[in-house]
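Apart from one protein chain that is not included, each protein chain of the complex appears where it belongs.
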Amino acid sequence: MFRIVATIGILLFLSPLIEGILRKFKALVHSRIGPPLLQPYWDILKLLGKDDVRSPHSLLGPLPAWLSLAALLAAGLLVPLGTTAAIAGGDLFLFLYLVGFASVCTMLAGMDSGSPYAFLGMGREMMTSFVVEPVLFIALITAALKSHSFRFADMAFFQQVSGTSVSMIISGAALLLALQAQLSKLPFDIPEAEGELMGGVFAEMSGPTFAMYRWGFIVKQVVFALILTQIFFPWPLGLTGAWAVAAQVVKVLLVAVLVGLVDAVNPRLRIDQAIGYYFGVILMALVGLVFALVGA
Amino acid sequence: MNLTPYILFSLAALFVGAAATLTMPYSKRTVGWVSLAFQTLAGAGFLYVALQVLLHGTFNPERPLFAVAGLGASFLLKVDALSAVFLLVTTVVSWAAGLYSIEYIKHYKESLARYYPLFLLFLLGMYGVVVVRDLFFFIVFWEFMTLTSYGLVVYEWGNRTNVNAGFKYFLMTHIGTAGIIVAANTLYHHSQSFDFEALAPVMGLLRSDNPALLHTILLLFFIGFATKAGIFPFGDWLPDAHPAAPAPVSAVLSGVMIKMGIYGILRVFLGMLPVSSFSTVWGNVFVAFGTVSLFVGTMTAMFQHDAKRVLAFHSIGQNGYILLAVGAGLLLAPVSPPLCAIAMIAGLYHLVNHAMFKSLLFLTAGSLQYKTGTRDLDRMGGLGKYMPLTAAAAIVAAMGISGIPPFNGFVSKWLIYHSTISAGFHTPILLLAGLAALFTSLLTMASVMVKYVGLAFLGQRLPHNRGVERDAPAGMTASQFVLAAFVLLQGVLIVPVAAALYRAAAGLLTPGYWPEFAAVLDASFGGLRLDAGAGFSGFYNPVVLLVAIAALTLVAWLFWKSGGSKKVVMDLWYSGEVQSPQAVRYYANSYFKTFKQHFNIRVGRYTQEGVYPAWKLPKVRKPFSVAHLLDIDSWLYRPLAYLGSKGLELFSRTHSGFPQWYLLWMVIGAAVALVIMFAVR
Amino acid sequence: MTKQDIVQFLKAQLGKGYLRHSEPIPGQVWVEIRPEATVQAVELLHRQTDARYLMSVGSDERELKDRFGVYHLFTFDQQHFFVTLDVSADPKKPRLPSITPVIAGANWSEREIRDLLGVEFDGHPDPRRLVLSDDWPQGVHPLRRDFDYSAKPPSKPENAYPFKDNPPGTTVVAMGPYFPVFEEATYFRLYVEGEQVVDVDYRGFYAHRGIEKLGDASLTYNQIPFIAERICGICGFVHNVSFCKLVEHASGITVPRRADYIRVIMLELERIHSHALWLGVAGHIIGFDTVLMQTWRMREPIMWLCEKLTGNRKTYGMNLIGGVRRDIPKALVPEIRKKIQAMDKEWRAVLDAVKDDTTLRMRLEKVGILTKDQCHEWAAVGPVARAADLPMDARKDHPYCAYDAVDFKVITADSNDVWGRTIVRILETIESFKIVYQSLDALMELPEGDIITEIREDIPAGRIAISAVEAPRGEDVHFLLTGGDNRPYRWRVRCPTYPNLPTVQVMVKGEQVADVPIILGSIDPCFSCTERMEVCDVSTGSIKVYSQEELFNWTKNRRERFETV
Partner (left out) sequence: MFLSKLKEAVICFKHLRVTFPYPLKRNPEALPQPDFRGRPRIDAAKCIGCAGCANVCPSRLIIVTDRKAVRRLDFYLERCTYCGRCAEVCPEGAITMTGEFETATDRVHDDMHLSAEVYMGTCQRCGRCFETRTTLDRMMTTGFRT
């Protein structure tokens, strides 16, 4: 029980700090000061206090917002933080569907508002996930096949015990490429595209409802960074206790910085280009899978 | 314990009900209630039978009720756990559809005498198919089911497209049935009996004596059953016939009747065919057809804008899932019995789930048609605010079909993924199929959860729907909630369901290839832990998940509430200009268009949108292209349907105004089927 | 073809339709024709000669000649002269044949004349409102001489703008009037199927400020440059120079050479910072904010330099008729050169980095195609035309200031797309650096202090002048008909965005939604240039401000109208 509460607490209250560091780093690339490190916290606090603007056509109200945050946190519980996951009773399919459920919630909420921008954003979000989710699940299945288990805790253990393997590195690289789209960062922040769609599905959202989605995004960022670092890049191997935690923090920060750098030096791609690109990444992930099948 | 009287009583109740409703001159609603009463009687009987069988074991009387000496057929009953599962599913779905019909069917102008009697006889046919042990009577009931359902599909016979669709259905399923009849007769030639239990050893013999013949027989069976099950490419009738039928009939067609094809496949390929190299071959075939079917069906659903056509294509897709799981079971039986067990349970679980959520979806589509007068999703929108109960039911069903935990679809898909992907090392085809299934699940989510629900219930109400102010009548919403409850219950109470399905599958497979329940499924705290050997394991506990989601939602709600912000309803922002709801309407065709374009096939000047081979008629006259050949509709079904409907028009003179004549026509149909059987022998 | 050839050609072909010709100012041929012959004359010029359509100007000349004058302006770029077709319309019921079916680019000019002067054009394919606001009453034409510049007609909110109907199965995605990537108010109504733009409709002129009316009715020659500069926040100096050139042409003043060079330096500095700004904005539009931040950082020293030279970062206020107000001291020249060289070096580094950037090229290549023929048809100018391999540049074609004395290249590309426009702009900036170096050398040689020739006598009424100045976005054309009282009778501004903006509607058809902002961005739109009028009462400064309630009621009325459809 303590582990569960601690995990939820860390995901909710420490992940905005990662976002703050990411934004600060991006500002550095832009040669500007950038927002304070704690700005994501202020953003969320500010949004929580604002009026909850609702569309007159709304059927679902703020329900999807609560559910999406809850689903993402539940998914976070399955991911190993520190050395093991908070809940041992769940596997990668549950994780995939929970994350999928969270994004379906945002899409439903967008369509619920009736705004054409939200519909376009929904379409883009769905199309992005058509090509990005396969990368995610193929990579995770590779890890599952290697470690003979569908549970994250066992997958994270695999490379620790049996050393580095080619297939895991290929899958990890594919997952890293997919991370940019999973986290809605450039060049794949196509669903939000402030420029042409004014936030896409979030076009009509504000106040605490929007805060839920923002918070969810920030949590998702950390969850995915954890998956990547824990399962696919667990080096340095053999650390224990405080060292392991420290290494994990550093690695998550590294992932955040890498994501921020790619975000800063790329323009937003078009949805058809993104789909084409991710077909390539899917192929790469499949290569990883084949390597896993032949035992590499 | 003798269950024969219950079965006969139930069948009789349906028959009497049909007779009663045929002759009843009362108001539409009264007829509906009478029909439902008879249906309830029959349902209660079958429910009792099914529960008895599940609790106390297979009911398998030794002696036939009667025998048709000249044909070598005998009316043998057998209700095992598999039949019991089908009985339960049929009862639940048809009862909901019957309740739904009472209000729904009122808005048709056609005579009720062509609806309720046929509906009850249709149920009779389906019940009959699953309780007999004799291939001859199986085919008789099968034909009964097909003919009555044909009558229901063309219920709105004034509409030419419906008549065409009905004829396509009639034609295709009869081609399939002919195959089954031929196969049955060939087998009879070797066994001198239609008894299932007598056929199994014959297959074992043929395996060594005449493998080519056995393969031919199996192929004929497969085509026959796959046609019924709507497996791509045999199920081409399905997307036309389902939308044509009234919604409750579509629900039963899609929820139960097409599952009879799967039932047949299970009976023949698992019940009769011994585990051997044959079953491996056919396992591969099933996996291939299942995977293609699930992908093609679901993908094509994304291109549709007719509410019921979307769902009909999903039936093709979801039946693909079931066939994939069955095929995986066949493939894995000799290799890894635990995985085989998981696959079989997965297939049956998906079958049961699909019956619930798909019929629920069809009922919601019916409610939409009832209120708006159209099935075109482009002409609906924003109805959720005015039909909240229907919307809630549709969202629950969509959650089910998309496999969102903790709804029922997740459990069966989870089992399918586990059984297929764990087998990746020794059977790579299953790994590929599993990945395809996982990807298709995403497409399902997109087309039902997002497209169907989004187009009909979310967004802004269109001006054509201004008349829709209230939800559908209570009878219709009540029946939807019955099914919605099942969608949720099957997702949460997974241990008893899985246990029942384990028994259903256990009765089928050759003994020795079936592991103990505890060896594969570890049920603790209401969750399941899979143990497939070789270290693979997975865990899913819907109860814990429900509690966790509820608690976390509460946490989210507390944060949401903490700011003390107040709700403000504001008009939509269109960047400063005012827009009419029609102008900003996002149409069905627009959904995921960029993605769909990646699946467009271009041959010269022809562009085929999507993967389903329904080619548009070529614009140019010459040269005569291959494209035309692929357009089966244009050179086969449409001319035939035209001829058929011409013939029907002639025929309709004999019975128009006297619906009772219609029954005669069906009897003639059945007689023709019998004549064919004689002739072939 | 020389000027005489053109005149002879027109005379021979038009026959009776031809009236007379004159050349009031060297390089500006004036041909008067009968209204019936308009279409034929325009067709001859457009299809059979190398003439390029510039714009049409309408003018209310009922006081002068008892007519409405409509002038169709053409330029012969290679031969360095302008040809104007002068058509008269009846003062009571002005009607003229439309030339839009022949030249698509005349669409806006004719609609504008129809709105502002009430001249009807027969056969115009799209006779909708262009300039006037939705609630402007019918039949009130603000640019007529009898309409007071401070008058305010009653609002008629029931006149809704008739947008095109949705093509079947398409969704309206409104880009504008207030949209994140559009710095100013404009409204593109996209008809979208999925991500694809099937059709588009445009509504603009939300920020019409009535500058031409002010120039015609209230201001004097030496006041207008300061207002003309405010037509645009980025290329203000271009309008300023352009207007000054007009009056200098009309009055025949010669500007001191030193002033010419100072103008060239300022014009080129403006081009440099405008292109740097554009590159940043283009990056921002496609989500590449790093480009925005970095190019604007590079641009900043140039802005400080401008401030040092003129007293302000923008709106330099440098020009008067006849010269400039401030000299550039020789002592400052080395510092200027140093700053420009620093920028030059960084800019080349940017070019080096950007030209191989695959993701950037993915977004910009083969997007927003506008071919050579379409450019000619729509009269597109500037980098849009140069990217379609049309080497047009007013600096070479109609040399002004000191451009005849400096050496530079006209940059062209042949890819017809957004990427071509980007490259043209980046390379053009490098040419600008060269021009600045040469001008600075010239400044070192010319004596200090001789920077203005004041106008001494009044400019006679009825003179006509045309000037073209190459703005960063393309050529900026001003037209002047002098009046008495030390002020213009008709002053018409055609900024480069005016012909380029309609081409966006051509370019976005069939493209994706995501490309629309960058296609629009690729013409470097300047809506404030294009929309030059808003009726506000200058003497009291009162502008009609809608209260929130009024606005709400107004939109509510419109919505109710929709719902009863």
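Points to keep in mind about this one:
Note that the chains are named A, B and C in the order they appear, and that numbering of residues resets to 1 at the start of each chain.
Throughout what follows, contacts are C-beta pairs under 8 Å (C-beta built on N, C-alpha and C of every residue); 3 or more make two chains touch, one makes a residue touch a chain.
It should be emphasised that the depicted structure is a prediction, and the values quoted were computed from it without experimental measurement.
For the chain excluded from display, the touched partners among the shown chains of the whole complex are A, C.
Summary of contacts with the chain left out: across C:297, C:330 or C:509, the touching residue is C:297. Within the whole complex, the absent chain has one touching residue among C:219, C:286, C:442 or C:506, and that is C:219. The omitted chain makes contact with just one of the residues C:118, C:142 or C:317: C:317. When the full complex is taken into account, the listed residue touching the unshown chain is A:29, out of A:4, A:29 or A:63. Contact between chain C and the absent chain runs through residues 218-219, 222-227, 230, 290, 294, 297, 300, 304, 307-308, 311-312, 315, 317, 325, 346, 349-350, 352-359, 538-539, 541. On the side of chain A, touch with the chain left out of the figure occurs at residues 28-33, 261, 264-266.
The rule we apply is simple: only the chains that are shown with their structure count from here on.
Once the centre of each chain is set as its mean CA position, chain B and chain C turn out to be 65 Å apart. In this assembly, the C-alpha centroid of chain A lies 47 Å from the C-alpha centroid of chain C. Chain B has residues 571, 574-575, 579, 581, 584, 586, 590-594 in contact with two or more other chains. Under the contact definition stated at the top, the residues of chain A that touch 2 or more other chains are 116, 119-120, 123, 198, 271-272. Of all the residues in chain A, the ones that touch chain C in their complex are 29-32, 116-117, 119-120, 123-124, 186-187, 189-190, 193-198, 264-273. By the touch rule above, chain A contacts chain B in their complex via residues 8, 45, 47-60, 62, 65-67, 69-71, 73-74, 77, 87-91, 93-94, 96-98, 100-101, 104, 107-108, 111-116, 119-120, 122-123, 126-127, 129-131, 133-134, 137-138, 141, 144-145, 148-151, 198, 203-204, 207-209, 211-212, 215, 271-272, 275, 279, 289, 293. Of all the residues in chain C, the ones that touch chain B in their complex are 166, 169-179, 185, 187, 189, 192-196, 512, 555, 558-559, 562-563, 565.
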